[in-house]
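For this view, one protein chain was removed and the others were kept in their places.
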Amino acid sequence: MRSLLLNTAAVVVIIGLAMAFPWLKLPLILSLCYGLAALGIVVLLKAGQISFGHAMYACISGYVVAFVGHRFPGMDGVLLIALGTLASVVAGMLIGAFVVRYREIFFGMLNLAISMVLFTVLGKFYAVTGGTDGLRINRPTLLGFELTRDPFEIALLVLVVAISLAAIWGVQRYFLSSSGQALAAIKTNETRLEYLGVSAKKVLWKGYVLSASLCGLSGSLFGLSQGLVTPEMGYWLRSGEFVFIAILGGAGHAVGAFVGAILYEFLKMYAAALVSGSWQLVLGAILIVIIYFLPKGITGLMNRRKRLIGGAA
Amino acid sequence: MSRDIFILAMLDGMSYAGLLFLVALGLTFIFGVVRILNVAHGSLYAFGGYGAASLGLWLGQGSESAVASVLLLVTGAIAVGIVLGTVLMLLLRQFQDRDPILQLLVTFGAFMIFEDLQRMIWGTQPYFVADVVNQMGTSELLGVVYMNYQLLFVPGAALAVYFLLKWFLNSTLMGRQIIAVTHDREVATALGINARRIAYLTFVVGAVLGALGGALASPTTSLVPGIGADMIVLSFAVVASAGLGQITGALITALLIGLSRSFCVYLAPEFEVVMPYLIMVLVLLARPQGLFTVVQARKI
Amino acid sequence: MTALLQTHDLTLAFGGLVVANGINFSLEQGERLAVIGQNGAGKTTFINICSGLLKPRKGRVIFAGRDITAQSPRKIVRQGMARSFQLPQLFLEHTVRECLQLSAVARAESLSSWSSLAGGSNAVEIDRMLDLISLRDRQHELCINLPEGQRKLLDVGMSLLLQPKLLILDEPTSGVSTEEKHGVMEILMRALDDQKVTAIFVEHDVDIVKRYATRVAAWISGAIAADGSPASVLSNPLIQREVLGE
Partner (left out) sequence: MSPSRLKLMCVRIMTSAVVGLSTLPAYAEGDKPDSVKIGITTFMSGSASVFGMPAKAAAELYIEELNAAGGIDGVKVDPVYVDEGVGGDRLLSEYRRVVQEQGAKVMIASISSGNCNTLAPVAEDLKIVNILWDCGTEKALEGHSYKYVFRTQANAVTEMVASVLYLLKVNPDFKTIAVVNQDYAWGRDSWEIFSAVLKQLKPDVKVVAELFPKFGASDFSAEVSRLQVLRPDVVLTTSWGGDLDTFVRQASQRGLLKTSKFFLALGETSLERLGNTLPDGVLIGARGDHYFLNPQYAKDARHQAFVAKYHERTGTYPIYSVYHMVQALDGMKAAYLKAIQANGGKWPNEEQLADAFKGLEFRGLTSQIRIRPEDGQGLESQLFGITTSSPDYKFKVLKDIVIVPADKITTPPGEKSPEWVKTVTPALLDQVQPVSALQ
């Protein structure tokens, strides 16, 4: 009940801010998009795995949105998002089937390699993919409404907020579910899992597909908010940012990813605005400091406090 | 013609493969011993290049002998390698026996910092010193003119480093200790090997190798912001395909990737860039542990 | 009444070392077999072959009438052969209760991404198991905080919740202090009786063997040197010399 109240409070504040400061809309949309993707990474972190290639799923769905958008101009934005996400789910299922055989560095490496293949292909086959400049996405209708930029972004923001809350709730539920717990068990003792008659691969595969779909979702929303998709969306540094955010937020709770993302986006924005030209330095330092003091991220901090207060899990 | 193309492509791939090998070697060497995948290795490549170039501009102006120029390149690389290697080592020491994923991310953070430092120090204008290349002259094969620097020197240097490292590992006490640590840290430390010292040494050697790659690249390529980021993924591709910690493997894989690239330029330019990663994916799918790693039984 | 577990001519060697030398063996329903032998005699190898961790070079393993030779551990577990480990294999970042719940869900093969772990498993059953292995008061602690003895119990508890036909216990009392040992065994046996589980346990402690086994098999260099009632095997001079070192 109380949490519900605070949810609505959070929503009201976010939307309110966007109304009060129009320029905030985009940063908010972006950070929530990043949050969704980072949440995907968090799912993998639960299993003790890390991927330096998950930006590819954001990229895949982004390009699908662009392609379909050009092919069928009249198509509604929501449908585009759905299709884009679907595409990355399918990709996740196929690629996942291979990569769940690997662990730790090799898992990360293989994802990295596959994403780099996609990245280079997108940049190379200019005629089809628009090369490194990517593809424009013309602003579609949303639920049948023809919108100009401003209302469109408001609508998009509302949509993203709703999706994010749904994602937090759903993923949190998954974490507490039996296969979510089995996923976490992969991290501590995969052998035992097998000796309980459970297929660790299948469990990890489920998690992988979930994480891919989250990244995909973020990708199509991201693409729509930008009106543009580029191969950069799938470059390994982007995947690295997702991991960065996931670590920043911590794997303790699904909401961490979003806290991390909002922090990250504004850190980066102000670093770029204030110490323009050395924002990477600032972020890098922050990353290291965070890992040093909060290896479990912000949610880790929360849980620690919770334990101190003695609240039950 | 096709035979000529074959030969030309071979020759073209050599120097690139050589540079790739040096960088990848540093990466795989560090991983082999301290089990850290050092993302900041790309920055070492960049700094090595810039360092060597500035040293050349500072001291080498007007020096006529190729030997002198080469010495400058190498000294630059070694200096950079020792400094940055030490910095990284001291940093990572703070994160000993943390989750390897976190250690990897620390190097990622270091990478971001280095990227900006590099821009602050050397600015954004392309940077180079080409004296050594001109000093070494050119030679002609099949009607094509090659720089001796690229054709002979770089590949030669890469091979030299390879054999030197092999010799160091197999026939010096320090080298054997390093190997012992790679095989089993616990046992090695139990045998009284100072793992810390070994780790430090490894890090510096690895760093110097990365910097050397950059230094040897600097006479033929322009140093610009962002060269580190590209190099690191490429050397990841080499190292992962070869198998982490595999030195000879890295040599062969670097050659494979270097050549595949130049063959593509002749036969299918569209695929030039994607080749290294394609190779990496295929190799990892076929042999998860990399081409040259011997599989060991997983222990419960 | 047919044998629950049979092996025909199981053979396996690591390099020159023969660890399973044509083992023919048969276990009846309801038996409680103690496996004894010096280290390296091939006890654990035998278990590992039966439970699918090792593939024999030659020979067959028949379990409950089915040939399970060289099947994956997962498949074998599904057919009702569970095992516990010399080093307890737990999910260290889960609580005691969660570990048990996981194995309950695993047995039911009702792994769900939606319904919660607690909901997916039968609370009463979990509580009973917690009582059986007397860990109820620590059920909400992380496994990583348990002492060795209780880890062993939990390890067995997880296996028992799979409701196996056969449970193989690899040195259930190793690493447990001598005064704890009997307590642990008491609890284990209670649990086994409670579920009428046939059991094989590898054991060094002769008193334990005397006290809890209905049958004893003694391993010497990859083969069964003696097999029969505890009394007969333990009084066998060869065994006393080679295995018990008296």
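Chains here go by letter, A, B and C, matching the order in which they are written, and residues are numbered from 1 within each.
As a working rule, contacts are C-beta pairs under 8 Å (C-beta built on N, C-alpha and C of every residue); 3 or more make two chains touch, one makes a residue touch a chain.
None of the values given here were measured: they were computed from a predicted structure.
Student: Relative to the complete complex, which of the depicted chains are touched by the chain excluded from display?
Tutor: Within the full complex, the chain left out of view touches A, B.
Student: With respect to the chain omitted from the figure, which of B:F168, B:Y200 or B:Y266 is a touching residue?
Tutor: B:Y266
Student: Touching the left-out chain: which of A:L79, A:L176 or A:L228?
Tutor: Residue touching the absent chain, from the options given: A:L228.
Student: Looking at B:T138, B:N170 or B:N194, which makes contact with the chain not pictured?
Tutor: Missing-chain contact among the listed residues: B:T138.
Student: Footprint of the hidden chain on chain B, which residues?
Tutor: 4-5, 8-9, 11-13, 15-16, 19, 119, 123-126, 128, 130, 133-134, 138, 143-147, 150, 217, 220-227, 230, 261-262, 265-266, 269, 272-273
Student: Take the complete complex as the reference. Which residues in chain A touch the chain that isn't displayed?
Tutor: 2-3, 5-7, 9-10, 13-14, 17, 20-28, 30, 120, 123-124, 126, 130-134, 136, 148-150, 168, 172, 222, 226-228, 230, 232, 252-256, 258-259, 262-263, 266, 268-270, 272-273, 276-277, 279-280, 298-299, 302-303, 306
Criterion: only the chains that are shown with their structure count from here on.
Student: Average the CA atoms of each chain to get its centre, and name the chain whose centre is farthest from that of chain C.
Tutor: B
Student: For chain B and chain C, let me know how many angstrom lie between their CA-based centres, rounded off.
Tutor: 51
Student: For chain A and chain C, let me know how many angstrom lie between their CA-based centres, rounded off.
Tutor: 44
Student: So the centre of each chain is just the mean of its C-alpha atoms; given that, what is the distance between chain A and chain B in Å?
Tutor: Chain centres of chain A and chain B, defined by C-alpha means, are spaced 33 Å apart.
Student: Hunt down the residues of chain B that sit against at least two other chains at once, touch-wise.
Tutor: Residues 300 of chain B each touch two or more of the other chains.
Student: Check each residue of chain C and list the ones that touch at least two other chains.
Tutor: Touching at least two other chains: 89.
Student: Going by the contact rule at the top, pick out the chain A residues touching chain C in the complex.
Tutor: Those residues of chain A that touch chain C are 173-174, 176-182, 184-185, 187-189, 191-192, 194-199, 203, 206, 210.
Student: Which residues of chain B touch chain A in their complex?
Tutor: 37, 91, 94-95, 98-102, 104-106, 108-113, 115-117, 119-120, 229, 233, 236-237, 240, 244, 270-271, 273-274, 277-278, 280-281, 284-285, 288-289, 300
Student: So in the complex, the part of chain C that touches chain A is made up of which residues?
Tutor: 51, 72-74, 77-78, 82-83, 89-94, 98, 101-103, 105-107, 109-117, 120-121, 158-159, 162
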